[in-house]
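One protein chain is absent from this view; the other protein chains keep their places.
Let's turn to chain A:
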Amino acid sequence: MEKLPSLHLSRRGLIGAIGTLALAAVARPSSAADSLISFDELYGKFGVLGLEFSDKVKRLAGKGISMKGFMAPPLKAEAQFFVLTEVPMSLCPFCSSDADWPDNIVVVYLGEKQTFVQPRQTIEVRGTLEYGSWTDPETGFVSLLRIRQAEYSAV
């Protein structure tokens, strides 16, 4: 059973911890470690009427960051981006359609073409963080958080 808490915390329960984590991040002196950002640190506030990006996201916007996660199965083979999720997308029994991504996805635009990895492999993505609504002109996919000029490797 011991693996379960992390699995489910990450899937649905992660959000409650965010308030405190975000505060902790602010309190810490700025350092290289700050450019690492986790899924837990993306949002500062959750609510029915919308989510709010954390101070850390706002501070790191436009800067180089790295982030660990999973590559969701690509929308189309030739898409120039993929969706980074906190847990493998196959662990989403509630998702009734491709539109039903979890709240906390990050879209990754690659600087150069790379081979896609299997969905269960943890990867680390490095690139420039960007937030705000963006509609991919080619696919119409709407995203709120992106890593641009990205590269990734398996970890």
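FYI, contacts are C-beta pairs under 8 Å (C-beta built on N, C-alpha and C of every residue); 3 or more make two chains touch, one makes a residue touch a chain; residues count from 1.
Keep in mind that, in the parts below, contacts and distances are computed from a predicted model.
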Have a look at "Cytochrome-c3 hydrogenase", "Alkaline phosphatase", "NapH protein" or "Carbohydrate ABC transporter membrane protein 1 (CUT1 family)" and point out the UniProt protein name belonging to the hidden chain.
"Alkaline phosphatase"
Since one chain isn't shown, list which residues of chain A touch it in the complete complex.
1-5, 7-9, 11-13, 15-17, 43, 46-53, 73, 88-91, 93-101, 103, 118-120, 132-133, 135, 140, 142, 144
